[in-house]
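Shown here: the complex without one of its protein chains, the others still in place.
Chain naming follows the written order as A and B, and within any one chain the residues start at number 1.
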Amino acid sequence: MSIFTVSPSPHVHSGQSVPRLMYGVVIALLPALAVSVFYFGIGMIIITAVSVISCVLFEFLFQKYLLKNPSTHLDGSAALTGLLLAFCLPANLPWWMVAIGALVSIGIAKMTFGGLGNNIFNPALVGRVFLFISFPAAMTSYPKPGQWWEYMDATTGATPLGIMSESLANNMPVSEIMAGMPSNLDLFLGKMLGSAGEVAAFALLLGLVYLLWKKIISWHIPVSILLTVIIFTGALSLGNPEKYPSPLFHLLTGGLLLGAIFMATDYVTSPMTVKGMIIYGIGIGVITILIRTFGAYPEGVQFAILLMNGFTPLINKYVKPKRFGEVKHG
Amino acid sequence: MLKTFTLGGVHPEENKFSSHKKIEVLPVPPVVTIPLSQHIGAPAKVLVNKGDRVKIGQVIAESGGFVSANIHSSVSGTVLKVEAFPDSTGYRRMSVQIQSEGDEWVDGVDLSTDLKKDFDFSSEEIIQKIIASGLVGLGGATFPSHVKLSIPQGKKAEYLIVNAVECEPYLTADHSLMLEKGEEIMVGTRIMMKALKVEKAIFGIENNKPDAIELMSRLAEREKGITVVALKVKYPQGGEKQLVQALINREVPSGALPIDVGVVAFNVGSIYAAYQAVQKNKPLIERVVTVTGKSVKNPSNFLTRIGTPVQALIDAVGGLPEDTGKVVNGGPMMGKAISSLDVPVVKGSSGILVIPDTEANRHETENCIRCSKCVSACPMGLEPYLLMSLAEREYFGRMETEKVMDCMECGSCSYTCPSSRPLLDYIRLGKGNVTQIIRARKN
Partner (left out) sequence: MSNVVLFTIITLSTIGAASAIILYFVAQKFKVFEDPRIDMVEQALPLANCGGCGYAGCRNFAEAVVKSDSFDGLYCPVGGNETMKTLAALLGREAVEQEATVAVVRCSGSPQHRPRTNHYDGAKSCTIAHSLYIGESGCPHGCLGYGECVDACDFDAIYMNPETGLPEVIDDKCTACGACVKACPRNIIELRKKNPKDRKIFVSCINEEKGAVARKNCAVACIGCGKCVKVCPYDAITMEKNLAYIDPVKCRLCRKCVVECPTNAILEIGFPPRKEKPIVTEDSEGSGLNLS
């Protein structure tokens, strides 16, 4: 007679696994990747390839030679970090800077905390912020879309958010600034300057639909961020439409959609309960708009997400799910 | 919109291969092994000795306290041994082993299969008959039924809920019982309503059994106060608290019982056994067991005598498949894996599930990626990831404040975890320790 296996219940499993979830997010990013390649050409391909390969390689090297852990470099999490890192860099960034960003993402933001599942801050964003502080010039010159073969020689310009921020500082009214902006349709299709992966609103929304359909993420974080932004900027814009741009402009420009859909929803660094997710989402929305409207930087999504990442352990500690059969008071 | 419970839940593959198989009567095995502890509570006290002659339905061990139940012989013959035999955990527990000879029943049992609709017993008489029959909850929890029927002072039952959800994948024992013994179940429901002195009874049936819903609704139309509700398919709807919430939208408070919100729930199998006990004087000596699995040749439902070795059931479906990796006593979500086929069928065995070796082993455990899937799957609103890490660090006091004792071990967390972490294993460990802490505090 053969020997049976004995284990505690349950004896079936959903079949869900870390690689499936991670590669699921990668698939959701593919439409945006395709659009970005269409606009930024060879530059996009180079930085994406460098970023993904170096993230996976660094993860492998750290685990094999420093931590001596079982290797998880192929489980998709490093590849996803690499892809997200590339998405929030300008497409004309020198490849060695991208590699440094990947080293910071994996080495400092992820592995020093104990690897997958233990990091406090989103690794891709930490890498991005590190590059932003170390190489401010390179990180704020964005290539104009439509230059296929120019990688580092591409003509550059300012992003819509950058233009908006600077013009407002020069006391130009919003209506006048908007006249020089790409049309809303262009913004929606992604024909604008910006970080490599953040431009294509429609492709990112397609990714959101895929993530929700596959139940990889729940709607709470992206929806609460976007709703907060709409309400906050809507109120400002209603109060003084010549000083504050419309909610639609805020939604379609900068890294808001990329951040709300793919960065803020990172499992490891976001809260565990529905209530916690909504608090977290509102926090990100408010901080983003505060930075965009009143801060020194034109864009604030990365900082907002990183700040709320820091609050996540606190939220997890104090915000508990609704328990079944909780005694109702009164 | 179909009714269901609100918090959490998962939807495993249903795999109900045997749902349209007739209930077959399994031949009486040559030897049965009947454990003395087949229920929650005190073990029964043995009344027979080696060499005694016993008849079918004879009490071989009497209830060992209020929360306990009588045990009857399921065959007629000679007592071979009164000794410790392995139960489904492998630990050896006191059991009575009887060799079957002939087919002699105790007096007073009505062996005809005729439907006997009318009864004229008082509530107390019904409870007495149920105590005598050794009835326990046949859904798997094996809580002695008369305890639920004896409503404590100051509380009042309003509803009888009949649990015909059968939310465990693979199992079809309750389904087939409803299709074949619908009339009897209706009589049993009226008996239980009388015992509880309630006017209303509700059947909860999941929507993956449309034929049973149709049949039971038709039968219920003739009865006063009995309704049948179709429920959305979601595990663990068969949990008492979940079912009460799904059907009448009342939430049983943490640490309380359904009776605290005016409800008593019985499994549909128990209702049928109550009919047998009250109308036919037939004690609980057999039950319907589903024998199933992906590579089992002929998955079926069998009316099986208590004490039959699992091997006999496996033989009846065409033998153990070549690729067997695991055999589970019960359903895949809450059943117990057994290490030997000599284990006997007991009152709580609702199914025998054979799992092929490709699915028998767990996946490699990985780091928690904090995806919160366990939190959203937990039907009790707990945080399994947190409970597991607390249990690993032995912070049992904190586990208590995080409501670990509300866990009913449905397994939804471990089922859904993408890192295949043994969440429920550690939560059970914590529950055991918290139980000890609570007990120590009381003394």
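Criterion: contacts are C-beta pairs under 8 Å (C-beta built on N, C-alpha and C of every residue); 3 or more make two chains touch, one makes a residue touch a chain.
Remember, it's a predicted structure, so these values are computed and weren't measured experimentally.
Asks: Can you list the shown chains that the absent chain is in touch with?
Replies: A, B
Asks: Which of these, B:G65, B:G255 or B:G432, touches the one chain of the complex that we don't see?
Replies: Of the candidates B:G65, B:G255 or B:G432, B:G432 is in touch with the missing chain.
Asks: Just to verify: which one of B:Q128, B:T227 or B:S340 makes contact with the chain not shown?
Replies: Checking the options B:Q128, B:T227 or B:S340, the one contacting the hidden chain is B:S340.
Asks: Just one of A:F4, A:F132, A:F232 or A:Y280 touches the chain that is missing; which is it?
Replies: Of these options, the touching residue for the absent chain is A:F4.
Asks: With the missing chain put back, which residues of subunit B would touch it? List them for me.
Replies: 84, 86, 89-92, 336-337, 339-340, 360-362, 422, 425-426, 428-429, 432
Asks: Since one chain has been left out of the picture, which residues of subunit A touch it in the full complex?
Replies: Against the missing chain, subunit A presents residues 3-8.
One rule holds for everything that comes next: only the chains that are shown with their structure count from here on.
Asks: Go ahead and note the Å separation of the Cα centroids belonging to subunit A and subunit B.
Replies: 48
Asks: Applying the document's contact rule, which stretches of subunit B touch subunit A when the two form their complex?
Replies: Within the complex, subunit B touches subunit A at residues 7, 10, 12-13, 169, 241, 245, 251-256, 324-328, 330, 332-341, 353, 355, 357, 359-363, 366-373, 375-376, 378-383, 385-386, 403, 406, 409, 411-412, 414-420, 422, 424-425, 428.
Asks: Within their complex, state which residues of subunit A touch subunit B.
Replies: 1-2, 4-14, 16-18, 20-21, 72, 75, 77, 115-118, 218, 267-268, 270-274, 316, 320-327
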